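See below for the structure under consideration.
All protein chains but one are shown at their positions in the complex.
Here is chain A:
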Amino acid sequence: MNLLPRLPVPRLPGRDDLPSRSAPGTVTMRGTGLRLRRGDREILHGVDFAVRTGEVVALVGPNGAGKSTVLAALSGDHPLSGGSVEIEGRPLDGWSSLALARRRAVLPQQHTVGFPFTARQVVQMGRAAWARTPRQDDDERLVAEAFATCDVTHLADRPFPALSGGERARVALARVLAQDTETLLLDEPTAALDLGHQEAVMQVVRRRADDGHAVVVVLHDLGLAAAYADRICVLEQGRIVADGSPTEVLTEDLLGRVYQYPVTVTAHPETGTPLVLPRRSPHSAPTTAG
């Protein structure tokens, strides 16, 4: 407990505040030896992780493996008990909130808005970090683009709290896209979405990476991860146990062990990317792998 609150000190934006775009394949964000405790339980036991421009990295794993916690560590939401997170080679502590907001955008799992702001106002808030900079001129265009890309233009004037779960998720994604940062950290962007919107959102994510952004996305659906990610990191009990291309990582042995459930991995009939199916017998209840 800190009895003496830090007095507010006016902070001038640094000279290097406006980021420039990195070359393809540059590491934008790197976590080294990430350890993180919640209460007296250690959730991450030394995770090494990096994301480069041009790639989509999927974080997958069973419930409680630490996927969202890795994202929280990368975004600076939770203090680390060990290790460090760097963005553009500088530790998170070395950046102001504003400078960070111009470099990475974060989509949380929950979307709550305290007051009945309209969807348009919410997406416009994504541009807040660029106020009073030359890139403010892009505000209107980027907000309109984000609305169109996420298929929410028709919701623009509805109050955010009145939207359905899936609509909120898409408006929140539009806000993150409007922020127009090089790195995107997305926590289950497809969780509340129907099949069509899941695919569409992952296509949007894919295109962002192809345009030179670095994207980290937490996913539950291994099929989506296989189809749209360049790299999949499998988390198990706070450790990364596999890190590689979808075909390298998605094997029956590894997934069966990590998810404690037998799976079959086949190739998608049209694209050939791995498809992960839980084993089911038509008559009896499924058995649990040891």
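The rule we apply is simple: a contact is a pair of C-beta atoms (placed from the backbone, for glycine too) under 8 Å apart; a residue touches a chain by one contact, two chains touch by 3 or more; residues count from 1.
What we mean here is this: contacts and distances are computed from a predicted model.
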- According to its UniProt record, what is the protein name of the omitted chain, chosen from "NADH-quinone oxidoreductase subunit J", "Iron ABC transporter permease", "Archease" or "Lipoprotein"? "Iron ABC transporter permease"
- Query: Among A:V204, A:A242 or A:L275, which residue is in touch with the absent chain?
  - Reply: A:V204
- Item | Sites on chain A contacted by the missing partner chain, in the whole complex | 1-9, 11, 75-77, 79, 96-98, 100-102, 104-106, 108, 110, 112-118, 120-122, 125-126, 128-129, 131, 140, 143-145, 147-151, 153, 156-157, 161, 179, 196-197, 200-201, 203-204
